[in-house]
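A protein chain is absent from this complex, but the other protein chains hold their places.
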Amino acid sequence: MLNRRSFLQTTACAGTMAALLPGYARNAHAAIDQVQFFVPANPGGGWDQTARSMEQAMKSANLIKGAQVTNVGGAGGAVGLPQFVNQWKGRGNALMVAGMVMVGALITNKSPVKVTQTVPIARLTGEFEVIVVPNESPFKTLKDLMAAFKADPAKVSWAGGSAGGTDHILAGMLAKAAGGEAKKVSYVAYSGGGPALAALLGNQVSCGVSGWGEFSEQVKAGKLRALAISADKRQPGLDVPTIKEAGFDVELYNWRGVFAPPGIKDADKKALIELVTRMRDSAPWQEQLKTREWTDVFLAGDAYGKYLEAEITRIEGILKDLGLA
Amino acid sequence: MDRLRKPEACLALGVIALGLLALYETTQIPVSPMYAQVGPTAVAYLASALLIGLGALLLVQSVSGRWVSDPEESATEFDLRGLGWLLLGLVLNVGLIDPLGFIPASLLLFACTARAFGSRRPVRDVLIGLALSAIAYFGFAELLGINIGAGLLGIGE
Partner (left out) sequence: METLDLLANGFAVALQPMNLLWALVGVTLGTAIGVLPGLGPALTIALLLPITFSVPPTAAFILFAGIYYGAMYGGSTTSILLNTPGESATIVTALEGNKMAKKGRAASALATAAIGSFVAGTIGTLGLTFVAPPLVEFALKFGPADYFSLMVVAFVAVSAVLGSSTLRGLTALSFGILLGLVGIDLQTGQARFTFGLPELLDGINVIVVAVGLFAVGETLYLAARPKTGASVIKLQGRAWMTKEDWQRSWKPWLRGSFLGFPFGALPAGGAEVPTFVSYFLEKKLSKKPEEFGHGAIEGVAGPEAANNASAAGVLVPMLALGLPTSATAAIMLSAFQSYGINPGPLLLQNQPELVWGLIASLYVGNVMLLVLNLPLAGLWAKILTIPAPWLYSGILVFATIGTYGISQSWIDLVLLYLIGGVGYLMRRFDFPTAPAVIGMILGPFAEQEFRRAMTISAGDMTTFVTRPLSLTLLIIAVLLLVVPLLLRLRTRKAR
């Protein structure tokens, strides 16, 4: 797909076809005509879905003519980022889709390339996490669970995604907020939501931590019990308390956002921020948010840059507590 | 049969060396103070130890001449030129696929390999290589949309 599209573009630009392409001349004044998305993950994952939804929304809202998605997957984005920073330098129409997972992965892998080397454009979506227990579990509230953890951390096993990821970070934050030690968490890492869910449904582990979307259907079907969510406030239509309500000062969003490569002109940065802002306000994007159950946490430009720096410090701290940084 | 088998002994030493390298690398894995009952190094140590131990047994076999393998194997000649052409093809392919793209890199690999297998008509080999890589490129990259490297001389990048 990637290649065919780009191949056609090259042919079109070089050949006489250019004049025949509708709107090729008409839109010449628009700041950005073609967007190149860089996804530091394999096709199918959350970042890839975000990029493709953005492409779809931007096209339907007539903000751009076309887009191209390049995937360079591996190690939570640690493989792709150096390529984006070095080889994509100065491309004024490029956007990398990444998020909190990359911030954590760069720290645990001791990557020499930092996300701060890019130009933060906007934070787009967020997903809160949920702590669940199997139906048969004796724990009725988060307080019960954390009390058991404090009594004997070895007896409470936590299922979630890979070590050092969002789920592990939340487990560590909770342990600390409950007055325990983060590195005492008996964390059982699974390679994806499916196997972790199977362990929970089979009552193999004490509790599970993951993005709300991974567990929501099982909770709605009454197969798992949700103890608390990591959102800042109660969610409409969802009878689950926040972690704060349950008595622990923890809040966490697995956010995703877009970044531009280093070395772009100020005008390009402005144009990109404007493009993403207009996309965010468009009806097609709002519709995508609804079908995919993504929370809108839009934050653009310098405010996003500041947030990013604070987030890096926060995550680095908790990864140190976990013994991973 | 009571004689040292030199190539086999070298191989056994190679296995031991690999085991030692793995052992050294294992000591470099940071063990986090995290609450994990079995750390990341346990199986790494096991695999290193297995390789060292099995390599030592292989060495004993080769020295004592108890290594039973195909007798005609050691007797056959070694076609250095054939292997050389093939290695050239592999090196060219790795070196050229990024700068020049899939089709040139593949057709050179094809021609060199054909030469390694005794073909004496390089022009014909290059043409067949070109046809094959072009078909593969347009079939997989253009029709199915799989990125297998840029096409002819890097267009499409």
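Order of writing sets the chain letters: A and B. Residues in each chain are counted from 1.
Following the convention adopted for this analysis, a contact is a pair of C-beta atoms (placed from the backbone, for glycine too) under 8 Å apart; a residue touches a chain by one contact, two chains touch by 3 or more.
Predicted model, so just to flag it, every value in this text is computed and none were measured.
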Statement: It is residues of subunit B that touch the chain not shown, namely 7-8, 11, 15, 18, 22, 25-26, 29-32, 34-40, 42-44, 46-48, 50-51, 54-55, 57-58, 61, 68-70, 73, 76-80, 82-83, 85-86, 89-90, 93-95, 97-98, 102, 105-106, 109-111, 113-119, 125, 128-129, 132-133, 136, 139-140, 144-149
Query: Given the full complex, what residues of subunit A touch the hidden partner chain?
result: 1, 42-44, 48-49, 52, 56, 72-75, 78-79, 82, 108-109, 111, 154-155, 157, 162-164, 168, 186-195, 197-199, 201-202, 204-205, 213, 216-218, 220-221, 223, 290-292, 324
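We take it that only the chains that are shown with their structure count from here on.
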Centre-to-centre distance between subunit B and subunit A (centres being mean Cα positions), rounded to whole Å: 38
